[in-house]
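One structure, as structure tokens, below. Some questions next.
The other protein chains are all here in position, but one chain of the complex has been omitted.
Chain lettering (A, B and C) follows the sequence in which the chains are written, and residue indices restart at 1 in each chain.
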Amino acid sequence: MTLLGLYNYWIFILLLVVGLYAVLVKGNYVKRMIGLGIFQSAVFLLYITMDKVEGGTGPIMQGVPVPGQIYANPIPQVLILTAIVVGIAVTALGLALAIRIREEYGSIEESDIRRLDHES
Amino acid sequence: MLIAAGLAILVAMVMATIRGLKGPTIYDRILAMNMFGTKTVLFVAVVAYLYERPDFLDLALAYALINFIGVLAVLQFFQNREARQAARTAQAVPLSGGEQDGASS
Amino acid sequence: MMEMIVDGLSWLLLAGGGFFVLVGGVGVIRMPDLYTRIHAASVTETLGTMLILIGLMLHSGWELATFKLLAILVFLLFTGPVSSYALGNTALLGGLKPELGSQDPSKEGRDL
Partner (left out) sequence: MIALIGLVTLTLVAVAAIATVMATNLFVASMWFGIFSLLMASNFFILDAADVALTEAAVGAGVSTVLFMGALALTGEKEAIRSRVSWFPMAVLGVLALALFVATFQQPMLGDPMAPVHQHVAPWYLEQTPNLINIPNVVTAILASFRGYDTLGEVIVIFTAGIGVLSVLSFKPKRRQTISSEALAAKVRGVQHHSILRVVGKLVIPLLMLFALVVQFHGKYTPGGGFSAGALFAAAVMLYGILEGADRSAKAMPEKVMLRLAAFGATLYTSVGLVCMLLGGAFLDYNVLWPDPVVGQYFGILLVEFGVGLTVTTVLVMIFNAFANRPTY
């Protein structure tokens, strides 16, 4: 039962670490943005895991409200709903910067850019 | 029976993942992604009935419409790849490490 | 009586849909090259989808949800085969040769 109850958190940790690995270790800027996307999704998963209530259903009331009906917690959902769209806008900004770097340096690898900066 | 259908879809998803991991060409990965899209639509539809919330079918509708776009974007990228590569090699850029646009794996 | 028939039919369709989805999944793993794999994936995209969604329609009865399911079915039947076509076309133009293995008996039945 512990396995079922905590599995979501473990996957959250795995995604967080995998995303952070891409951001820290990979030298390619687009790859880093993808890693940042995975990192974001890990946080989304953590929040959405919190909203689930055993025996509950999505927080949208159908027709006549049934007394005693349990609903999932809507607050984490609101936070994540907005965060997803903000996330894609920020990712697009990062990609735009990567495009500009490629145009100026001819590469989006960090090692190449360091070398070119050093040479000039 | 709903559960059985849901499990069948899930197994097919696992199989698509295996195909995506194996490759070997990029096209196989596009195929895996395409299959995943359809499977997700069916999966959401079945789970909506498992949860007895058929009003959530809107989601499956959204997926069914959106799926197409991802695959088309990928294919467009592919079709222009040759033109880009030809242009890059014709006008070789003197900077080292600039030619990241390589052949397919 | 009528209800039982409809229920039974919906079960049958769902089971059949699940079966074809599985068959397609197995095909995507076992088939030797891309074009045959697309062929296998198409089974799930058309037949499996149709059976499962019609099964769900019978399950739900006359409701708004039935029309939504019908709309999903129509969209999937439009877009699924078209994206399969586009994929096959791109692969062919990209220079991926179909594997024509019948002349070479040693290749037959090999595991990919």
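FYI, a contact is a pair of C-beta atoms (placed from the backbone, for glycine too) under 8 Å apart; a residue touches a chain by one contact, two chains touch by 3 or more.
Note that the coordinates shown come from a computational prediction; the quantities given were computed from them, not determined experimentally.
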Can you list the shown chains that the absent chain is in touch with? A, B, C
Had the left-out chain been drawn, it would touch chain B at residues 3, 6-7, 10, 13-14, 17, 20-21, 26, 29-30, 32-33, 36-37, 40, 43-44, 47, 50-51, 53, 55-56, 58-59, 61-63, 65-70, 72-77, 79-80, 83-84, 86-88, 90-91, 93, 97, 99-102, 104-105
Just checking the interface: what residues of chain C touch the absent partner chain? 75, 78-79, 82, 85-86, 89
Determine and list the chain A residues touching the chain excluded from the picture. 1-2, 4-11, 13-22, 24-31, 34-35, 37-38, 41, 44-45, 48-62, 65, 70-93, 95-100, 102-104, 106, 108-109, 111-112
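Please note the rule applied: only the chains that are shown with their structure count from here on.
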Name the graph shape formed by the protein chains and their touching pairs; answer line, ring, star, complete or other. line
Sorting chain pairs by contact number gives first B-C
Which chain is in the middle, if each chain's centre is the mean of its C-alpha atoms? B
Of all the other chains, whose mean CA position lies farthest from chain C? A
Whole-angstrom distance, CA centroid of chain B to CA centroid of chain C, is 16
Taking each chain's centre as its mean C-alpha position, how far apart are chain A and chain C in Å? 32
Could you state the distance in Å from the CA-based centre of chain A to that of chain B? 19
Of all residues in chain B, the ones touching two or more other chains: 55
Write out the stretch or stretches of chain C touching chain B in their complex. 10-11, 14-15, 17-19, 21-22, 24-26, 28-29, 34, 37-38, 41, 44-45, 48-49, 52-53, 55-56, 59-60, 63-65, 68-69, 71-72, 75-76, 79-80, 82-84, 86-87, 90-91, 93-94, 96
Given the complex, residues on chain B that touch chain A span 51-53, 55-56, 93, 95-98, 100
Per the touch rule above, chain A residues touching chain B in the complex are 57-58, 60, 62, 105-109, 112, 115-116
